[in-house]
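In this view, the complex is presented without one of its protein chains, the others remaining in place.
So, subunit A:
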Amino acid sequence: MSTVNTSMAEETAAPRANTLRSFNVSARFWVALVIVAGVILMSLAGFVYPTGPAEKVGSLYDPPGNGLLMGTDNFGHDVIAVLMAGTRTSLIIGLVAGIVATTIGVGVGLLAGYVGGWFEELLMGVTNVVLAIPAIVVLILISMSLPNSTIWSLAIVIGITSWPWTARAVRAQASSVATREHIDVARLSGVRLPGILLKDVLPYILSYAVMAFVLQVAGAILAEAALSMLGLGPSGVNSLGTQLHWALAFQAVASGAWWAFLPPTLVLTLVSFGFLLLQASLDEVFNPRLRRGKRKQMKQAAARREEEARLLAEQAVAPGAPAGPGAGGTHEHPERSEAGDPV
């Protein structure tokens, strides 16, 4: 373990001028961030947009024009206003569902992976059973049996049907972390189970949990869209899915009313693309081995090391020289990269 970390640390040990660069974020992180931030901004813009999403400004499928950038939907509402409100709802549902799914998934995974034994078998057995049932079927059945569907109930339903894969992945990592020495130290010093899980195991898989959360949010937004398109969406609220549902119900495609179904489709695509890209680029931030242009960086690092070695050699020749600045660096880095290091 330590040998790997040390060598890794040496690869990335090149001194960096600014902190952002030391985070080593790639260009696609910025692209993802811009997309996600743009969508969030767009959803918030609904608060200042002059037309409300329930305000009738035209007739059935008025084409764009007449001060309406995207025309009207089947209710005669401004498509832009509905889109803004719908995106907001979809993001809220995604966020809440993501939190619920990640919490359950990480909780089950941590417990199973750390405790092990028959308890692990039991939890993973349940997880595998839930994983084997197609989530969308469960989602539809639960949504249909709900007496009244609100965005909160929908978010929770989506959350409690999408945690299993997070649980499985977290269990794998947790069971590996559980064998490390510092866990033994913690256990010997009398720390209770919740304490160990939260303070000694969770931090090592936190980066993974964050990425899983981002994926869960994107998945939940799509799940909401799928449910709402089937007409099982939240009642009385606009979401990207309900917008598509009404476009489908009023045959927007056949009537050529592209402005009714294209904007929500685009936003949905952007949201899921943005979140997936964000997840992939976060992966790079947390896991240096996956960093883009690694070969180039390694060459640069090697060149730097060579240069440092040459300097060191020169200093060593000079009498009474200090150990060199590079030593401090190699001590600091292992901790940081170890946290993100998949086991």
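In the analysis below, contacts are C-beta pairs under 8 Å (C-beta built on N, C-alpha and C of every residue); 3 or more make two chains touch, one makes a residue touch a chain; residues count from 1.
The definition used in the following text is that contacts and distances are computed from a predicted model.
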{"item": "Record-based protein name (UniProt) of the chain missing from this complex, from \"Peptide/nickel transport system substrate-binding protein\", \"Rieske 2Fe-2S domain-containing protein\", \"Hydrogenase iron-sulfur subunit\" or \"Cytochrome bc1 complex cytochrome b subunit\"", "value": "\"Peptide/nickel transport system substrate-binding protein\""}
{"item": "Candidate in contact with the missing chain, chosen from A:Leu60, A:Leu122, A:Val185 or A:Ala309", "value": "A:Leu60"}
{"item": "Residue touching the undisplayed chain, where the options are A:Gln251, A:Thr269 or A:Gln300", "value": "A:Gln251"}
{"item": "Which of A:Asn74, A:Thr87, A:Gln173 or A:Gln216 contacts the chain that the document leaves out", "value": "A:Asn74"}
{"item": "Residue numbers in subunit A that touch the chain omitted from display", "value": "54, 56, 59-61, 74-76, 144, 147-149, 231, 235-236, 246, 249-251, 253-256"}
